[in-house]
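Here the complex is missing a single protein chain, while all its other protein chains stay put.
In order of appearance the chains are A, B and C, and numbering begins at 1 in each one.
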Amino acid sequence: MKKFINNNDDFLKESLTGFGKAHSDIINVNLDPSFVSRKNKTKDGKVSLISGGGSGHEPMHGGFVGHGMLDAACPGFVFSAPTPDQMQAAAEHVDSGAGVLFIVKNYSGDIMNFQMGAEMYSGKNDSIVTNDDVAVEDSTFTTGRRGVAATVLVEKIVGSLAEHSGSLEECKKLGEKVNKNAGTMGVAFTSCTVPAAGKPTFDIGDDEMEFGVGIHGEPGRKREKIQPSKTIVGNILEAILDNLKPEKNEKNLLFVNGMGGTPLTELYLVYEDACQILQSKGVQVTKSLVGNYCTSLEMQGASITLLKCDDEILKHWDSPVHTAAMRWGM
Amino acid sequence: MKKFINNNDDFLKESLTGFGKAHSDIINVNLDPSFVSRKNKTKDGKVSLISGGGSGHEPMHGGFVGHGMLDAACPGFVFSAPTPDQMQAAAEHVDSGAGVLFIVKNYSGDIMNFQMGAEMYSGKNDSIVTNDDVAVEDSTFTTGRRGVAATVLVEKIVGSLAEHSGSLEECKKLGEKVNKNAGTMGVAFTSCTVPAAGKPTFDIGDDEMEFGVGIHGEPGRKREKIQPSKTIVGNILEAILDNLKPEKNEKNLLFVNGMGGTPLTELYLVYEDACQILQSKGVQVTKSLVGNYCTSLEMQGASITLLKCDDEILKHWDSPVHTAAMRWGM
Amino acid sequence: MSVSFLISQAKGIQKVIDENSAEIEVLDQKIGDGDHIFNIQRGLKLVVELEDSIKDLPLAKALNMIAMKVLSGIGGSSGALFGTFFMTMAKSPDLDKDVDFNKACEMIISGIKAMKERGKADVGEKTMMDVLIPVSEKLNELKNESEFKSGLNEVIKIAEERMLSTKDMLATKGRASFLGERAKGHIDPGARSSQLIIDTICKSVINN
Partner (left out) sequence: MSVSFLISQAKGIQKVIDENSAEIEVLDQKIGDGDHIFNIQRGLKLVVELEDSIKDLPLAKALNMIAMKVLSGIGGSSGALFGTFFMTMAKSPDLDKDVDFNKACEMIISGIKAMKERGKADVGEKTMMDVLIPVSEKLNELKNESEFKSGLNEVIKIAEERMLSTKDMLATKGRASFLGERAKGHIDPGARSSQLIIDTICKSVINN
């Protein structure tokens, strides 16, 4: 295993501690139970947003704690949902009286642990579940779709509404709208390596890719030969457009997300391919985000998210944000 | 080769075009000759900063064009210095009358091409050469040290001075101070793959690392067995401290830079290890930067840069910056 | 059931899980995210390490401490589910009285029932519940019998059959549910670890 690591047991603790030191102007890191919270407590009466999930997707979610986005993030072990005591402690720490909204990705471990955390927390709270991954079809035979990169967009946009005095109900409603308006699909060229495992999660041929991969290296739609970027991007967009069916006059945010091991140059090339394909289909791209935001350790690959935007969404996307990993306007 | 690519000839053009579209609020991309420049031309009388170099180190340098940092960046082919006509065209495009400062990394190709560009440009100009890599000893037998990650810090800090009406001479002087005050060393776990080559630049064993690697995958000090992060970080810092010899009461900026393929979690762990080691040696860490800023395609690895800071440097580090890859205060 | 029984079971289970760790690891890599074995091993280690703190405590208190450890120390689906299991066990009435086989069965049955509610998974959805629900039903039959040891052999058999039966199921709960047809052909990792746990406990009870 090729990682900067001292020993597996301390991997997360050490990384979180370093994160805390590097961004001590924005956040605090609490260990045991571990959660990241804003350096400056949120103002009274603002709804608090808490997200979390297994580690290995950095900068999600700890990198999104700060003004205009999350109030706290609860990191689990690598690819394991965090535990209820983390959510409870984080909620108690950040709630300013207006209630807590939990933002949860749709995995059974996350759902169950957040539920238990919510039950253990005595204050007013509610949750939203993101499930933007169109790779795996929604059907009566499954628990639904996975929550992946659009979670970043939900956190940014709802974070802004919360900052602008949105109520718990309004925040939940906006979050659900953003989630419903978003579709994502990813592809992986290489596997990731969970530190505890010490070896790659899956084997993949030198000329193969996993189409529709999950952010934990879970298998996707199919294993295929690598194709030119434009073909890959075209196939991803087809799946997303099938699902979202944006109107011609609708504005969209195009989000190209790296899985961790793919250089920016390639992500921008994917962005360009996507722009061209969307333009040829008459789909407007109004906002953009390109970079590593919802990763899968060192996996090489990328996901594309399309978000249909109305004026409310656009306004909250543009508003100032000041976190370790996303910052503008302040 | 596992990359998002359509064909090698168009790789850079497509990526640059995507970059231009994704950040059209900040920058313009000119093709043929290719350079990235600010969307809003710099104000009259401000010194213009132009950097550039082979591509493959993104976000450096195009991601650093914008308010408070560069005025233009000239990207060469992957790992090949850009050509003089790019520098000439960029200079003509951005010069607002106060002259142009070229920021060049110390490689013979970069030096020669920037020199020719400067000769071809008729306006007032000067250049600084960064050479912060302590991996390769400075001696009469070599052209000196390589310019690596500290170039990012030079661009940020001098960029601020230029924004604050520093003259060409003052900008050059500050840039040289920052470069002299900085030391960097890197380590690689895996090779990078130049798109044109289609295969890794070097072979490396599953349990090996290249200690003191260059940002093009050039060999460094030695090939070693992978060690715990703390040992690696300790060895890197020893080389840097030997060179910089910071005073006990001096303030320092600690910059942990990813080579492209290493996840943030590990970079923060490296940051934590470095903080602990520096503390034990009585070296103060006052400012921090952690992330992928000066990369080597998809290489797994990291470099550490220490920059000794006086008040002037600190002030210009903190001042607002608004580029695609570095943004704060606005 | 006593605190020392719990501790010795945890140790026994830890040994068996460690012996089968490679297999379980691969199962969650095939149809999940690969962390199940580490979650289970971390949980067992934490419980075994509790020995000194709980060995002299009353059963209810000990179960409660185990529940908190499991809940806060594991994470993932298994952490929530096994945490729920122990929390429910800890809340059983009359734990200050002797806990005989009948009472132990009732506690386990209620624990599994709570897991079922927490995860909303029933038999046939390719999860650990495919093992645990039939085991709980069998225990319900056995709990009043005095000659329960032979019955436990049947529990062992049921657990194994049901574990194997997950192989050809489509998953509808948990991470494997995202795979559709591709989940078929692999045993569910949680079903395998649960079966090993059941197997170990039953054999230990039978042999004592």
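Following the convention adopted for this analysis, a contact is a pair of C-beta atoms (placed from the backbone, for glycine too) under 8 Å apart; a residue touches a chain by one contact, two chains touch by 3 or more.
On a predicted model such as this, the values are computed, not experimentally measured, just so you know.
In the whole complex the chain that is left out makes contact with B. Within the whole complex, the absent chain has one touching residue among B:80, B:184 or B:319, and that is B:80.
The missing chain, though absent from the display, is touched by one residue of B:35, B:107 or B:271; that residue is B:107.
If you put the hidden chain back, the residue from B:2, B:38 or B:146 that touches it is B:146. Only one of the listed residues, B:159, B:183 or B:214, touches the absent chain: B:214. Within the complete assembly, residues 33, 54, 76-86, 107-109, 112-113, 115-116, 133, 135-137, 141-143, 145-146, 194, 196-197, 201-202, 214, 216-219 of chain B touch the chain that is not shown.
The working rule: only the chains that are shown with their structure count from here on.
With chains reduced to the mean position of their C-alpha atoms, the one farthest from chain A is C. Per-pair tallies of C-beta contacts place A-B first. Chain nearest the geometric middle of the protein is A, using mean C-alpha positions.
Chain centres here are Cα means. That of chain A falls 29 Å from that of chain B. Measuring from the averaged C-alpha position of chain B to that of chain C gives a distance of 53 Å. Across the assembly, chain C contributes no residue that touches 2 or more other chains. Shared interface positions of chain A, i.e. residues touching 2 or more other chains, are not present.
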